[in-house]
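Please find one structure pasted underneath; my questions will follow.
Then we have chain A:
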Amino acid sequence: MTYLFGLLVATLGMLCIAAAQSKQAKLLLQRSLNESQTRTAIWLGSALLVSCAWQCVAAYGLGIGLTTFFAHACFAAWLVAGLITWRRSRT
Partner candidate 1 sequence: MATNSTTSKLSAAYRWDMTARVFLSLFGGAIWASTLGAFCAALFAWIGWMPLVQGVHIMTLFSFLAWCGVAMWVFYEASLKVITTRLVGSAGVFYLLFLLFKA
Partner candidate 2 sequence: MSDQPADNSDAEHIETGGLHGAFRQSMAWLHTWSGIVLSIILYFIFVTGTAGYFNYEIDHWMTPEMPGALPAASTDEMVEMGLTYLRRETPDATRHFVSMPIDRGDRTVRVFANLKEPNEDGERFINTYLDLRTGEPIEVRDTGGGMALYRMHWALHYLPNSAATYIVGIATLFMFLAIITGIVTHKKIFIDFFTLRLGKGQRSWLDGHNISSVLALPFMIMITYSGLVFYDLEYSPGTMFLTMGVEQDAIDEYYQHLRPGLEFPEATGKEAPIIDPALVIAQARTTWPEAQIRFIDIFNPGDEAAMMRVGRTTDGINRGGSILQFSAVTGEAFPEPPPMPANSVFADATLALHEGRFANYWLRWGYFLSGVLGCAMIATGMLLWAKKRRTRTKKNTPAAASVVFVERTNVAIIVGLLLGVAAYFWANRLLPVDLADRAAWEMHCLFGVWALSFLHAGLREVRRAWREQVGLLAGLCLLLPIVNALTTNTHLVASIQSGDWVRAGFDLTMLTFGLILIVIWRRLLPPEKRHVEAPISMQASHEAGV
């Protein structure tokens, strides 16, 4: 459960970071974000990734926690990339 929750948080973080890129935002949200929204998305995405790292370290200790975090981040990035690719194929 801890693992799935961490993955969910990392995926949300990666989604925010993807939305901060105008090219990806157009595919994900059908429009690009304005400057302040972009800044918010970057901060929110970073905060979610940091909180995911913190949660992993708290649950598994520093070494295994950081390794788990990188696994989450990698898999989450793939999920978001897959979502964007799927959206692109639909447009």
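Assume a residue touches a chain if its C-beta (ideal position, glycine included) is under 8 Å from a C-beta of that chain, and two chains touch if they have at least 3 such contacts; residues count from 1.
Keep in mind how these were chosen: all candidates are chains of the complex that A comes from, given by their letters.
All values reported here derive from a predicted model rather than from experimental measurement.
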Only one candidate among 1 or 2 touches chain A in this complex, and it is number 2
So, in the complex, the side of chain A touching candidate 2 is made of residues 3, 14, 17-18, 21, 23-24, 61, 63-64, 67-68, 70-72, 74-75, 77-78, 80-82, 84-85, 88-89
